[in-house]
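A protein chain is absent from this complex, but the other protein chains hold their places.
The letters A, B and C name the chains in turn, as written, and every chain counts its residues from 1.
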Amino acid sequence: MIRAQLVGATGYGGLGMVELLVGHPEIELVSLLAKNDVGQPISAFFPHLSGLCDLRVEEATPERVGRDVDLVICATPDRIGMGYAPALVDAGVAVLDYSGDFRFRNAGEYERYASRQPSVAGRPHTCPELLSRAAYGIPELFRDDVAGARLVGNPGCFAVAIILALAPALQSGVIEPQSVICDGKTGISGAGKKPGALYHFPDANDNVTAYRIAAHQHAVEAMIALERWCGSASRITFVPHLVPITRGILCTTYATLSGDHTLERIHGLYQAMYAGEPFVRVLPLGVAPGVKTVAGSNLCNISLALDGENGRLIVISAIDNLLKGQAGMALQNANVMFGLPETLGLERVPVYP
Amino acid sequence: MIRAQLVGATGYGGLGMVELLVGHPEIELVSLLAKNDVGQPISAFFPHLSGLCDLRVEEATPERVGRDVDLVICATPDRIGMGYAPALVDAGVAVLDYSGDFRFRNAGEYERYASRQPSVAGRPHTCPELLSRAAYGIPELFRDDVAGARLVGNPGCFAVAIILALAPALQSGVIEPQSVICDGKTGISGAGKKPGALYHFPDANDNVTAYRIAAHQHAVEAMIALERWCGSASRITFVPHLVPITRGILCTTYATLSGDHTLERIHGLYQAMYAGEPFVRVLPLGVAPGVKTVAGSNLCNISLALDGENGRLIVISAIDNLLKGQAGMALQNANVMFGLPETLGLERVPVYP
Amino acid sequence: MIRAQLVGATGYGGLGMVELLVGHPEIELVSLLAKNDVGQPISAFFPHLSGLCDLRVEEATPERVGRDVDLVICATPDRIGMGYAPALVDAGVAVLDYSGDFRFRNAGEYERYASRQPSVAGRPHTCPELLSRAAYGIPELFRDDVAGARLVGNPGCFAVAIILALAPALQSGVIEPQSVICDGKTGISGAGKKPGALYHFPDANDNVTAYRIAAHQHAVEAMIALERWCGSASRITFVPHLVPITRGILCTTYATLSGDHTLERIHGLYQAMYAGEPFVRVLPLGVAPGVKTVAGSNLCNISLALDGENGRLIVISAIDNLLKGQAGMALQNANVMFGLPETLGLERVPVYP
Partner (left out) sequence: MIRAQLVGATGYGGLGMVELLVGHPEIELVSLLAKNDVGQPISAFFPHLSGLCDLRVEEATPERVGRDVDLVICATPDRIGMGYAPALVDAGVAVLDYSGDFRFRNAGEYERYASRQPSVAGRPHTCPELLSRAAYGIPELFRDDVAGARLVGNPGCFAVAIILALAPALQSGVIEPQSVICDGKTGISGAGKKPGALYHFPDANDNVTAYRIAAHQHAVEAMIALERWCGSASRITFVPHLVPITRGILCTTYATLSGDHTLERIHGLYQAMYAGEPFVRVLPLGVAPGVKTVAGSNLCNISLALDGENGRLIVISAIDNLLKGQAGMALQNANVMFGLPETLGLERVPVYP
């Protein structure tokens, strides 16, 4: 049994991991840490866990982090994990970090990302020497890296949807890599547990709003990861939107075809790349994905269409932002890191309707 | 492995059972039947099942129903199951029916129920002789009956919420059984998969409406079941309301105290009755249940409060109408009927948020 | 032209009044005051007002309140209006207050209310001598009082729905006044503009929760107002619920019939009482009101039904909590106070769907 500790247990990201690890046959959650909200069972903050997980939440102190565990999962904001990682790595404890801290190969990439993330802009990475040892946690692209790493940066939610949508098209060269426009729609849970004016029900309900227009850090992350993977650079214009749903991301991605490629051929390329992937479904042509067909699961659905008159490929990707976009991907990474079956604890059928 | 057949596979009730039986270790879904929507894989109607369950849906003909299976689950409207049951029971095939057909002990009770159910009012039961052999499928009250039965009537969704809310109070005599008023709120999925004006998004969204005022058949069903269980009659005024949520029922039940009972004592009675029940949680005093704390699970949450000035007990019960109120309860019943662990395949943590 | 000043302009209650007074032919909004959010046009906080009302919000200082205006509308929380009212009344400025400060005839009633309102519990009224001069702002019951008053307490949103539902039944004696149970459902805007955990979209969406169980101050207010109006006391058990809609209140009220009254007779009594009322519609028998049939308007819809078996009357009332339950009622009161046509500026057709 792998002993796991969760830091940042009382946010949505931590909560998702608690829900997934209740009953996981090989990973046991032995310790919950947080900055605030400590001293009570997790079920006091999240009553739906009552009787299912009543572990006490303790304060995240340096002595507690990593003690007597095999894996520390940092479900924490940017720049928390980089404080803990050096000591943990030294002590031989595996680290899985939800933030942008370990998604990049070097300080330069990190700074490019950080310049887009208002909460960390302008602050240098504190342990850049660890970046070369960190894997980017999208097993569909970097499975071997993740399997061999003791330090994994779990990807950003929009980055997952963008990357899985574009990887086959970019790798195969069927689109112009400078032409990509991605229009993202996310459920409000993507903003986390903390109430705010944009997420106040009377303001968010019956509303659709654009935000961080052409300025979201996940687009930078996606460009870096795609270049890391297929070797050539792309440029993405990305506008995220808040839509009044709790969970789910739908990204509609537009790109100019590089030549006279048929939709059938491109569909075949996507099917080939994702054949054998347990969590990516390339839908039959003509079937557009809705976020509800993946919500509650670790699946990513991908649909393809062509605007033939204008020579553009349209890729629509759908994920549950809190699962494939966060805690589910994290568990998938943990399974890969420890050599467990990749789908263990993730065999969830989407809940419909 | 128990071989199960699902009749009415393409409604929400059938769908819920498909989702639950994907991966169930002891019950295998071998056959999907329906009246319409036949000839294609179930995943063609419900794309979220793609790759998870691609069984073909076949037409429900008399020859097919019950063939080579141990259990037939009729996820069908009233009066379908009663057509199949006699032959199935004769053939030794177990039957679990979602409708009102087998929820009652005799023709008189059935007629009392049917008089409130517009689709069947005035039509006699076609196999009343089977009613005495049918169990009412709420294991929390009738576990031994269900365990010994080959024919089980799965309860109505509102009936579940009302019965679990009232059983301890009625049995212990702390409330006046003639004084019960129950105000129900249900998600729109309770109306099923078929579109209609009341369930059209623009009409249902941002709306709350009462319907079937003091005329819903589930209140009659609850009264009959509670009398069957504790021996004395109660009277319930029940008004259901549609609220713009997909899943969930919240029932707020009001009853006059029969004497000077403290809330603590009543809370103790509820805890005692439901101690050991895997799917009923009596919440600590002061915690009001929301439907989100049970949605996506087979749990029922119960909260208690007193209006001390007016001598009234207030019980609030919450369930997922499609799980504890339908498919989840059905699987719980199937587990009990076949001597399996009652929670098998139902260990789902509610998904939050 | 009546010159009006709005104190508390940047909350939902103040905002509602701004929206209503844009274009009002007889009342001109000349000044907007607030505690926070000052120094910018109201349209900077509420961009939908851009170009329609760009009045600057100023700090609510004692010198500004009431200066050069005929009417001060305090869209403020409890205990703000009572600070301003004495000086304003002395100066001959009319006062319309949204809080509980002037809804009662004497200090005893106020204390009964305040004991239920956590934010003010235990604190005495600071100008009880003004209470006898204050009118309770429901013109349907107290039109003459309002017309003659310079100080009006605008009613609580749930109180409006409860009072209009019960007034005819209590006055005519067709129900037992001790038997009333009221189950309220409110949109999230009823909690105001300030974000909080219960109103955070991911928590509120797809959820229904009870709160302030048998402890809401609006039930006390309704009992006091109904006794003030018809002379005899009633007792009301009231449980409010949050439902995931932006606007609207639906109250389902249950009461035991005092005798063998027919539904037709009771319907006639309701029609008679509300005949000529421009904002109350008694619906034909058989038509249940949804909140959407009144949202966006100052209307209150009332439906009646009987549970004949149990001898209970069921009254369902629906209002827009921010209009008939707040700003709309306030403007109706202002029109009455100044002898204007009662419907001026309130001729809004509900927006459907």
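Everything that follows uses one rule, which is that a residue touches a chain if its C-beta (ideal position, glycine included) is under 8 Å from a C-beta of that chain, and two chains touch if they have at least 3 such contacts.
Small disclaimer: the values here were computed from a predicted structure and weren't measured.
> Would you mind spotting which of A:Asp78, A:Asp203 or A:Glu342 touches the chain that isn't drawn?
A:Asp203
> From the listed residues A:Arg123, A:Lys194, A:Arg235 or A:Arg265, report the one that touches the chain absent from this view.
Among A:Arg123, A:Lys194, A:Arg235 or A:Arg265, only A:Arg235 touches the chain that is not shown.
> With the full complex in mind, choose from A:Leu130, A:Val243 or A:Leu344 the residue touching the hidden chain.
Residue touching the chain left out of view: A:Val243.
> Please identify which residue in B:Pro195, B:Pro284 or B:Pro341 touches the non-displayed chain.
Answer from the full complex: B:Pro195 touches the omitted chain.
> Residues of subunit C in contact with the chain that isn't shown?
The missing chain touches subunit C at positions 12, 15, 19, 22-23, 46-53, 189, 193, 205-206, 246-247, 281, 283, 287, 289, 292-294, 296-297, 301, 347, 349-353.
> Which residue numbers on subunit A touch the omitted chain?
Its contact residues with the unshown chain are 178, 181, 183, 185, 187, 202-203, 205-211, 213-214, 235-237, 239, 241, 243-248, 250, 252, 254, 288-292, 295, 303, 305-310, 312, 314, 316, 353.
> Contact with the hidden chain only, please: which subunit B residues?
Considering the whole complex, subunit B reaches the absent chain at 12, 187-189, 193-197, 199-202, 204-206, 244-247.
Throughout what follows, only the chains that are shown with their structure count from here on.
> Measuring centre to centre, with centres taken as mean CA positions, what chain is farthest from subunit C?
Ranked by distance of C-alpha centres from subunit C, the top chain is A.
> Based only on mean CA positions, could you tell me how far subunit A sits from subunit C in angstrom?
46
> Take the average of all CA coordinates in subunit B, do the same for subunit C, and state the distance between these two points in whole angstrom.
Centre-to-centre distance between subunit B and subunit C: 39 Å.
> Please report how many Å separate the Cα centroid of subunit A from that of subunit B, as a whole number.
Here the centre of subunit B sits 37 Å away from the centre of subunit A.
> Could you say which residues in subunit A touch two or more other chains, in rising order?
12, 189, 205-206, 246-247
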